[in-house]
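What follows is one structure encoded as structure tokens, with my remarks underneath.
Only one protein chain is missing from this complex, and each of the others stays in its spot.
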Amino acid sequence: MPTTKTLLAALLSCTLAVPALAGPLKVGMITTLSGGGAGLGTDVRDGFLLALKQAPDIDIEVVIEDDQQKPDIAVQLADKMIQSDKVDVLTGIIWSNLAMAVIPAATAQGKFYLSPNAGPSALAGKGCHPLYFNVAWQNDNLHEAAGAYANDAGYTNSFLLAPNYPAGQDALTGYKRMYQGDIAEEVFTQLGQTDYAAEIAQIRASGADSVYFFLPGGMGISFLKQYAGSGVDIPVIGPAFSFDQGILQAVGEAALGVKNTSQWSKDLDNPANQAFVESFQAEYGRLPSLYASQGFDTANLLISAAKTADVTDPDAFQAALEAADFDSVRGNFRFASNHHPIQDIYVREVIREGDIYTNRIVATALTDHSDAYVAECEM
Amino acid sequence: MPVSLVIEQALNGLQFGVMIFLMAAGLTLIFGVMGLINLAHGSFFMTGAFACAATAAATGSFLLGLAASLAAAAAAGALVEVAVIRRLYARDHLDQVLATFALILIFSEGTRWLFGSFPLYLDVPQALARGVMLPGGIQYPLYRLVVIVVGLCVASGLWLLIHRTRLGMRIRAGESDREMIAALGVNIAGLYTAVFAIGAALAGLAGALVGALQSVQVGMGEPVLILAFVVIVIGGIGSIRGALIGSILVGLTDTLGRFLLPSAFGLFLDPSAATAFGSALASMLIYILMAVVLIFRPNGLFGVA
Partner (left out) sequence: MNRETLANTVILAALAGIPVLAHLGGEPFVITLATRIAILGLAGVGLNLALGHGGLVSFGHAAFFGVGGYAMGVLASHAQAWTPLATWPVEIPGTNLMPVIWLTAILAAGLLSLVIAALSLRTRGVYFIMITLAFAQMAYYFAISWPAYGGEDGLSIYVRNRFPGLNTLDPIQFFAVCFTLLCLTLALMSRITGSRFGLLLQATRQNPARVEALGVQTYRIRLFAFVLSAMVTGLAGALYADLNRFVSPSMMSWQMSGELIVIVILGGVGRALGPVAGAGLYVLLENQLGGISDHWQIFLGAVLLWVVLFARGGVLGMLCDRRSADG
């Protein structure tokens, strides 16, 4: 419910911006719709469009383009959307390296950017920007939660595994920020590696009491299946990315019982989430994923801001976004001063419902959690 | 570092090498007989994996899935040979590279059209999804052991096919003198299609076997393709024996490098720098191996000038 004050502000901004009100709010969505990572982009897009469909009275036009998971293509699409389509807001990017290529340039040109997935640390700290909002998480968040959960579960000797690239190194840093036990061994694999026999042998020999791994996409599927077939029974913890609805069926039984950390789950008990899960299934015939929930929240944030402010008045629009006056499917949601979420992060367990693998919440790892970079952000 | 860990890693390297061999054998056969560089060979790997996953999901039988992977990859291979590849034999390598690059795009995107963007579900058969105890107290996944055995059987079968059958005789004749066997009245077009289909089927089998360990998804063939190229160049193009030895060499170098290099650097660097450097060097290791081999033996280990 908008208060009288924000209504007044909205009225005022409308009257001030009358000449520019001719067109609808224009959104450019750059996301991955082809290649190996297409599933993630498809989910963000579908979640986003579902939210727009549920708010027919708000005039928002979306231009969607496929970045093929290539940074240079993403940059060119951003140029096209800004120069040719004349969009007001950009969104959609899945991968941190693409985000780093596009977001600083877009915000420098005065465009709003709402991130539905990637949250690189460089943009949360010194590189933060008034026009950049992250609706998902700062990249370290889920790893920090996993570290906190490892303490709660009483693990004291963790084996850490991640690909050798910046997000992989950040992931392990995030885990170690919260985790208080010893590190049995820290292993970096090649990015895109598909065979983990060598690493699993090292895990077996390490004497660790827990394994934390960050292996997004197909890498995680391969690792888990091979781990399950190896006879090693040290418990595994991971971030939600490797246990999400889109890929759980591919991992199969190997994932059953694994604990993973996420800011969202389909069984989160709030009306917005129940309505979302139901309508997403009705619309697309599949269960929503983490990414779909983030796309849905991103669109609802945008709708909430468009209701109260006009994008031609950037200050008012920014203030409207900062207010985050929408019903997030995650329940509690607000922005920290660096425009990154303050939210609860849960521990989920992989279960089987009928013949579908999915997650349920078993604990709360962190409450009202922000990120480690918020103090470095000056704006 | 316990000896059992080193042995286990060597087994892992062997299993990896055997899988690459299934890819490399087809590539090297196709190059040896028809003189064709086939970048689209990774697409047959993917075709096999998807056929196996789809069949196993529909029937519940992994064995039927394997049969389907062989059939689908061989059919795809034969189809592509008749429709496209046949026109490329007389062309230079440049045209072959470009045309088969185009085939990759068509195969990958076509598969995504049919199956969607999400990875498919294919699991190791229940009976094999456990560890076994090897002599010397080494615990090892049974499925990987079976994969090693299957790969070595295929290698011997291939040897028998080439050295003990009429088809093999024609293949060998084709490698040494193409015009001559045509003049002798052998159906050269049929022979080429058969060789291409056999190569594709081997790649499809590899895709299905590996697909059970990894995720079955679009684009899974290309990383293996590059490795297979490295292998056949190291072994000498056209040589099956070279492909086998090259595969095992590459498999062992990669696995042991990834495992040993970070610890080796750890002797004189601090742990995090050692892991970073070691992993970086390990990912370049097989390419360094290939470059070194080619510098000293420009036609590979078993190639003829």
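So that you can tell them apart, the chains are marked A and B in the order they are listed, and the count of residues begins at 1 in each.
One rule holds in what follows: contacts are C-beta pairs under 8 Å (C-beta built on N, C-alpha and C of every residue); 3 or more make two chains touch, one makes a residue touch a chain.
All values derive from a computational prediction rather than experimental measurement.
When the missing chain is restored to the complex, the residue among B:F31, B:F50, B:F259 or B:F302 that touches it is B:F31. Summary of contacts with the chain left out: across A:Q54, A:N97 or A:T173, the touching residue is A:N97. In the full complex, the hidden chain is touched by chain B at residues 31, 37, 84, 87-88, 91-95, 97-99, 101-106, 108-110, 112-113, 226, 229-230, 233, 237, 276, 279-280, 283-284, 287-288, 290-291, 294-295, 298-300, 303.
Considering the complete assembly, chain A touches the hidden chain via residues 33-34, 65-66, 70-72, 75-76, 79-80, 83-84, 96-97, 100-101, 104-105, 108, 120, 164-167, 169, 190-191.
Basically, only the chains that are shown with their structure count from here on.
Across the complex, chain B is touched by residues 33-36, 38-39, 42, 164, 186-190, 192, 194-195, 197-198, 201-202, 204-205, 218, 221-222, 225-226, 228-232, 246-247, 249-254 of chain A. The touching residues of chain B, counted against chain A in their complex, run 2, 4-5, 8-9, 12-13, 15-16, 109, 112, 117-121, 123-124, 128-131, 139, 141-144, 210, 212-220, 223, 255, 258-259, 262, 271-272, 275-276, 279-280, 282-283.
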